[in-house]
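All protein chains but one are shown in place.
Chain naming follows the written order as A, B and C, and within any one chain the residues start at number 1.
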Amino acid sequence: MKVAVLTGGGDCPGLNAVIRAVVRRASAHGFEMMGLRDGWKGLLDDNHFRLTRETTSGILHRGGTILGTSRVNPFKVENGLERVKRAIERNEIHAVIAIGGEGTLSAATRMSQEGVRIVGVPKTIDNDLNGTDFTFGFDTAVGIATEAIDRLHSTAESHKRVIVCEVMGRHVGWIATYAGLAGGADVILVPEVPADLERVAEHIKHRHASGRTFSIVVVAEGTRIKLSHEGQEQLITSGALDEAGRPRLGGVGALLANEIERRTGYETRVSVLGHIQRGGAPTAHDRVLATRYGVHACDMVAQGEFGKMAALRGNEIVSVDLSEATRELKKVPQEFFQVAQVFFG
Amino acid sequence: MKVAVLTGGGDCPGLNAVIRAVVRRASAHGFEMMGLRDGWKGLLDDNHFRLTRETTSGILHRGGTILGTSRVNPFKVENGLERVKRAIERNEIHAVIAIGGEGTLSAATRMSQEGVRIVGVPKTIDNDLNGTDFTFGFDTAVGIATEAIDRLHSTAESHKRVIVCEVMGRHVGWIATYAGLAGGADVILVPEVPADLERVAEHIKHRHASGRTFSIVVVAEGTRIKLSHEGQEQLITSGALDEAGRPRLGGVGALLANEIERRTGYETRVSVLGHIQRGGAPTAHDRVLATRYGVHACDMVAQGEFGKMAALRGNEIVSVDLSEATRELKKVPQEFFQVAQVFFG
Amino acid sequence: MKVAVLTGGGDCPGLNAVIRAVVRRASAHGFEMMGLRDGWKGLLDDNHFRLTRETTSGILHRGGTILGTSRVNPFKVENGLERVKRAIERNEIHAVIAIGGEGTLSAATRMSQEGVRIVGVPKTIDNDLNGTDFTFGFDTAVGIATEAIDRLHSTAESHKRVIVCEVMGRHVGWIATYAGLAGGADVILVPEVPADLERVAEHIKHRHASGRTFSIVVVAEGTRIKLSHEGQEQLITSGALDEAGRPRLGGVGALLANEIERRTGYETRVSVLGHIQRGGAPTAHDRVLATRYGVHACDMVAQGEFGKMAALRGNEIVSVDLSEATRELKKVPQEFFQVAQVFFG
Partner (left out) sequence: MKVAVLTGGGDCPGLNAVIRAVVRRASAHGFEMMGLRDGWKGLLDDNHFRLTRETTSGILHRGGTILGTSRVNPFKVENGLERVKRAIERNEIHAVIAIGGEGTLSAATRMSQEGVRIVGVPKTIDNDLNGTDFTFGFDTAVGIATEAIDRLHSTAESHKRVIVCEVMGRHVGWIATYAGLAGGADVILVPEVPADLERVAEHIKHRHASGRTFSIVVVAEGTRIKLSHEGQEQLITSGALDEAGRPRLGGVGALLANEIERRTGYETRVSVLGHIQRGGAPTAHDRVLATRYGVHACDMVAQGEFGKMAALRGNEIVSVDLSEATRELKKVPQEFFQVAQVFFG
């Protein structure tokens, strides 16, 4: 029985660990494994290769994906569904294991509704997928961002500066929240709550007034900033244009740094972490989670649990409906905003 | 209102993060915080100091505990309970937050039954406390052990050797299981299941016969080894004596390495990780968990939830009975033994 | 005998290690140590505190500087020299140990010519100081940049992209060269040689034509880019304006990424590492170097070697003239450009 596996969407530490686990578990079930190249594209273009214990040896701790990835959505390609179905038939693929985030799993959900036997594995460094407590890749991203914040701390302190650290998170603030708490940030700003610049500036001034000589602000890239412009309040996002219609220099981090410096008078710098958060070797935590997901996904195929996704609940791996995972984004709950008294909505 | 905090038992990454979070949250509740030196000893000897935002600044990411720790059990000291109660009265301590593992929390449970207002925070790198999905310190220990296994891998491969890596875990195999999975171990041996040397040797020989030139064995220090001696099966633990009544050289790792080399004929080496697994900077994951525990413990005091312990369930911090946490050890469940097909009971 | 120590210029991993070593060695010489706050400012404002074994305990591995730092140049302040001299006299300071880069040591050189007893310690993550083989902080910066490049590699490969990584280095390309070699970059661009965009694009196209699906470009922030504009060749630096007179979006890294994508047609992304390269815990290498510098600087004071700087030659610490260190920048020599065939001038 042939089973195909694909990885879609952005890079994420732990992809190779899932692939390796799927392949090893497959041999226990007697499956023959096929790797699809570059996400759904591998089915559209009939581009794949055989996966064996040997070809997946030594990849557990390596970043990236040996399958390649892309953001190609078969439902946005002419005759996409037809081509996918034909490739599945022609290659006698019994089932597809789709490892991906919101985009990939949404396509998987529809594909499943169209009758394709499909199983999902949740992947996103942003941790914004519903239905699972955590996605693999998130812990690694948080670790990288925290190490960066640790380093910025010493510089902020030596120079008596405010440093703004912009981390990933377009729609949710999980990375900002976790890395901010782990790094001891003085202010954490997230997409869940528009940032109130007045309160941020007040808090920083208050800190300096009581003897601290520096402050660290962690902000998720998708955070909206409340700004008062000529008496009117407006929400600025990083993609906004300036009055002359030119794109603003840099993202929300640069904007914040400018505004904080202007309002507080303290020297302020910005550091945008960017792509380094989503590549490279996964943490031990993510390798274990990815491995368990891979094993479970294979078991789901063996048990005919299609249209479902492997998920973490407490410390158990369970199966949940694919549609549940992509229905809405999983936001940072209120509890976290109270933990550290450093969120300013 | 005065609240005291203590850390007891072995060192564990994240202790300082809990202390810092407790102190910060305390100011929101209007508590005055008092740090007890060296665990319960601080109450027995009336040895303590005031904790403030200033004295707990910059410790979030630091290993160790600024309070000091000890394994002193007040119930094993003459008039221990009396002395503890008197110190609490004399210093007008409203409640005690006890951060510790099995030993510390058992004492806390009894103390609570004796009428002391007490709140617990679960701490152990071994992750063997019931009532909580995870303890802080565990993720850091797993990370350190995994990095070590990664390094041993390259040496095993270059030299075509078997390498046995002994990790912490006297009663349970959580570290061995997680680090073994994360490090891609070929054999994982845990205290939960006596190790069958014959099967281990067979598996290693089978690997080499099918072309692999090396193997990695991860073993928890408390694993018992099944040995046949003159037709009789016996269980050997690391503390056992040899036939001449001399203590065996080294622990279970050294024993295993000898036996594997003897049975397979492959050059075998042992690496005992020891104390490096329990000290130093916590991972981002453990810093967040420790911080959330500290905040919750303070809230428990504010809400009068005594005789209880902060615990992680899924991704929520809840309160559970102290007695639940120490009733029995939390063992690695069956599911894990199936994940990687590398457990040999 | 009182000896004062100051740290000037930008943050640099290892500053605390030098301070700690100076203080410990001082006790062997019977010196009383005084820490000046915020570089030369500490003398201008007569702002300092006593340094002892106790106040410098536990700082060896910590980033930043417990003395604080600033870029204040006493020769650019009214009556600066006078005020410095008066503070030295008033506090009976026998000698000053100045830890800093080009700016701080230039001031030290002049100060020495004005009769102040001064000893220098070379500090710069850029490694551009003459007279010494290496400065502390450089190894740490290279390590951080290399880890980032390792991470970008996996993303570049998974997505079949070109990734441009901009590292520090305004005037010289030491960090770009070392991190580029260590990270296996396919192109390294440095301020020493204007970058030839045509050759860079050709090389990347050639790589992809021969089967590689991604490329990594490492560029120092101060690299100038040769561009042909309407038949005329011009050198563009990161600060340049565009045709409309607006500042270009981002620095040289963003410029490069745009140009490479335009010329090759491959998807190209940029990652600007920024401040994380200059803060946080120093590597073991930098801690040893910093410690040896600190010990030697103290010995120089004891032996009356003023107007000189501690320097590394081979594996020995020696004393060189301060003026030698600041006469000209130390550039990356030709040999390196040949090492990896990845430099494109």
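FYI, a contact is a pair of C-beta atoms (placed from the backbone, for glycine too) under 8 Å apart; a residue touches a chain by one contact, two chains touch by 3 or more.
All values derive from a computational prediction rather than experimental measurement.
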Shown chains that the omitted chain touches within the full complex: B, C
Residue among B:129, B:152 or B:309 touching the omitted chain: B:152
Listed residues B:224, B:269 or B:331, member touching the removed chain: B:269
Touching residue (missing chain; options C:7, C:124, C:146 or C:223): C:146
Absent chain, residues of subunit C that touch it: 21, 24, 28, 60-61, 133-134, 139, 142-143, 145-147, 150, 178-179, 181-184, 283-285, 287-288, 291-292, 295, 313-317, 335, 338-341
Subunit B residues touching the omitted chain (full complex): 7, 10-11, 13, 15, 62-65, 68-70, 144, 147-148, 150-155, 157-160, 163, 246-247, 249-250, 269, 271-276, 278-281
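Just so it is clear, only the chains that are shown with their structure count from here on.
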For subunit C, the least number of touch steps when starting out from subunit B: 2
Of all other chains, the one whose Cα centre sits farthest from subunit C: B
Chain centre separation in whole Å, for subunit C relative to subunit A (CA means): 34
Junction residues of subunit A - those touching two or more other chains: 147, 150
